[in-house]
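A single protein chain has been omitted; all remaining protein chains appear in their positions.
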Amino acid sequence: MKDSYRKGIVFSNTEISPNIYELVLEGNFQGIPGQFYMLRSWEGTDPFLPRPLSIADIDSGRIKFLYEVKGKGTHIISKLKKGDGLSLLGPLGNGFDLSQAGKIALISGGIGIAPMLYLAKNLSGEIHIFSGFRNNAYFLDQIRPYVKTVNIATENGSLGHKGLVTDLFDPGDFDLVYACGPMPMIRAVVNICKARVPVFVSMENRMACGIGACLGCTIETVRGIERVCKEGPVFKGEEVVFND
Amino acid sequence: MKDSYRKGIVFSNTEISPNIYELVLEGNFQGIPGQFYMLRSWEGTDPFLPRPLSIADIDSGRIKFLYEVKGKGTHIISKLKKGDGLSLLGPLGNGFDLSQAGKIALISGGIGIAPMLYLAKNLSGEIHIFSGFRNNAYFLDQIRPYVKTVNIATENGSLGHKGLVTDLFDPGDFDLVYACGPMPMIRAVVNICKARVPVFVSMENRMACGIGACLGCTIETVRGIERVCKEGPVFKGEEVVFND
Amino acid sequence: MTKVDILGVELKNPVIAASGTFGFGREFDEYFPIESLGGISTKGLTLNKRDGNKGIRIYETASGLMNSIGLQNPGVKGFIEDELPFLESKDIVILANLGGSTIEEYLEGIELLNNTSIHFIELNISCPNVKEGGMAFGIKCSSAEEIVREAKKVAKKPLIVKLSPNAENIQEMAYSCVKAGADGLSLVNTFNALAVDIYRRKPVFENITAGLSGPCIKPIALRMVYEVSQVVDVPIIGIGGIVNWKDAIEFIMAGATAIQVGSANFIKPDIMVDIINGIQEFMREEGIKSLDEIRGII
Partner (left out) sequence: MTKVDILGVELKNPVIAASGTFGFGREFDEYFPIESLGGISTKGLTLNKRDGNKGIRIYETASGLMNSIGLQNPGVKGFIEDELPFLESKDIVILANLGGSTIEEYLEGIELLNNTSIHFIELNISCPNVKEGGMAFGIKCSSAEEIVREAKKVAKKPLIVKLSPNAENIQEMAYSCVKAGADGLSLVNTFNALAVDIYRRKPVFENITAGLSGPCIKPIALRMVYEVSQVVDVPIIGIGGIVNWKDAIEFIMAGATAIQVGSANFIKPDIMVDIINGIQEFMREEGIKSLDEIRGII
């Protein structure tokens, strides 16, 4: 039997950049890079659903999440203090394939950087990270020790390249690409890599159950309709059917 | 203009007896004994309504509430920690008449003891308190300095008189009676005092608005239908019509 | 910028206090100047004074509230004598919400209101908390049509009919009321609902059922406003679970000319001020000059 929701205790919950928080919980949590947990830290039924967050790191007796405050749920989570309890279900989903080696590019857009630390730590091979942000960069300091180069793009040019992260990297340079971020970025990355280098992307969708039962989080793939929470969130780039 | 909901910061929130909490907030709050505040310390709309709590004490820059955990709302409030914020509307209602003097009995049942400290502190005259509890007595230590005698009844006899608090006091001994507690106790007190000594009772009812607009909290009085939150919560005993 | 026009009456903004949740404005005027509102719908009036229902009147549910107030009110005459002068002293648009048990009662009420300064009659054919009538008129189209037709004959004020979400078919109901002469529609009133006290093994409310309101009903109310806006051309006032400016904009985009805020007043007395400010801010950000630009746009 898998565990249902269980308790985590807040060790720290820090705003590391405007609206971006790092949440560290105490407790013995499992999971591989790319997998996620469903979190709930409120009583009552509004918000109704738990919120999915990717594993940002796991260390002995600690799990880390990196999240952006978007709406009600993440706002409530951002108010948690050391010692507060919350409920977690997971690890869920399939995670990234860690068996690959060679020269690997990690590409993130905004909060899509969340799973990249844990991923970089657990990959062998030569890793380069390409991270795009609106204006402030974050989390890269923690990732730096595990990668060969850090490449930054910001929309307003306040840091690194002014423009899109996809401007920065040449798929011909790599044996493998992993990407996580907003849908337009994912699509662009998949297009750039097409037929040149294998790419794995972490997909996002609204979720209700997180365990594959509600069929709320489906996307279209070359195999048919699949669930982001169960068959994903990581898919091979060429398998995802991008509509419109 | 009166203030709408404003913020209070938790200074302490302590379980002083099983399921009974003392909440102290920082902030400049007003109010006389018998008045109450509406409290809200959660995001979202479940629970939907704020919760009414009587003023248990006000000191320079601090307000105290004493509450029993009954359901969802008080449960959430009981989880508040030092430094947490919550919203308050008040002071609301009419409060006790403090101009009276003489020999005064304060009668409380269970958590009905909440307004008695602040009341005792602000009355002149000779004050005796009669407090009934299910099994554990609480809050009396704080009241003791302001009263002449403390008289306790518990249902299981674990402390003081075994039985009801109404067994303990003789209305003939007093010039005035103030009572707060569960409805059966209030009714018994009013009956005992009838035509012998004036009694003021603090009434309770489910509230939505707390400011007199929804007509949700009405009771029957000799003057007609009145609102506990506006014409009350304190009523003259003989004015309340007790339907059963 | 936020101004809206309902049947020739100009409202400063589309935000109206919903009947029964705002008294006659006095209590709230202590917390914010009620003149900042688009309008106020009075507590539901009946020809004669009523004491309302006994027993529990308010019961909380998930993101909502059940009430069984039972139209406690001072009667139309009492309103005109004791409450209206206060409202008249304010620069505010007044909807007199009128209920009743018989057609005659409604008509007499209207006659009394005709000679006052109120701006609209909001005909409440949808109160679920009065045994002898009220909502009964709002379920079947035929009975609604009859009462609206009679009301329209005597009314000298614009007649807004307040619909019940318990109507068998909300589109047919709206259409029937407009056909019978309704100048405008407001919807929804509360949903008929039940709560059980499992320890007493009885319904919580003496009338067994009571009216459900609050954010819980918003998605259904919004659907009904949208559906009604597809079949009638008169102005629609959208009601049901609005707690913030986003909710208000959703109703306007679904076809409402104005909106009413009910239960949300209980969680913050000046919540309508926040809603008005939010609407203004949204219009500025989106470059919207008049709400006409987005009404029914979806």
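Every chain is named by a letter (A, B and C) in the order it is written, and numbering of its residues begins at 1.
Here is the rule we use: a residue touches a chain if its C-beta (ideal position, glycine included) is under 8 Å from a C-beta of that chain, and two chains touch if they have at least 3 such contacts.
Since we're looking at a predicted model, the values are computed, not measured.
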Contacts of the hidden chain among displayed chains: A, B, C
Hidden-chain contact residue, picked from the options A:V10, A:V24, A:L89 or A:L117: A:L89
Which residue, C:F137, C:Y226 or C:F266, contacts the hidden chain when the whole complex is considered? C:Y226
Considering the complete complex, identify which of B:T45, B:T154 or B:T218 is in touch with the unshown chain. B:T45
Residue among C:G23, C:G44, C:G64 or C:P158 touching the omitted chain: C:G64
From A:I16, A:L159 or A:I211, the answer for touching the chain not displayed is A:I211
Using the touch rule from the top, list residues of subunit B that touch the missing partner. 44-46
Chain not shown, touching residues in subunit A: 1-5, 40, 44-50, 89, 206-218, 224-225, 230, 243
Spell out the interface residues on subunit C facing the chain that's missing from view. 61-64, 66, 168-169, 191-196, 198-199, 201-203, 208-209, 212, 214-220, 222-223, 226, 241, 243, 246, 249-250, 253-254, 282, 294, 297-298
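Throughout what follows, only the chains that are shown with their structure count from here on.
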How is the touch graph of the chains shaped: line, ring, star, complete or other? complete
For this structure, which two chains share the highest number of contact pairs? B-C
Computed distance of Cα centres, subunit B from subunit A, in Å: 51
With chain centres taken as the means of their Cα atoms, state the distance from subunit B to subunit C in Å. 35
Which residues does subunit C have that touch at least 2 chains other than itself? 62-63, 215
Touching two or more other chains, which residues of subunit B qualify? 44-47
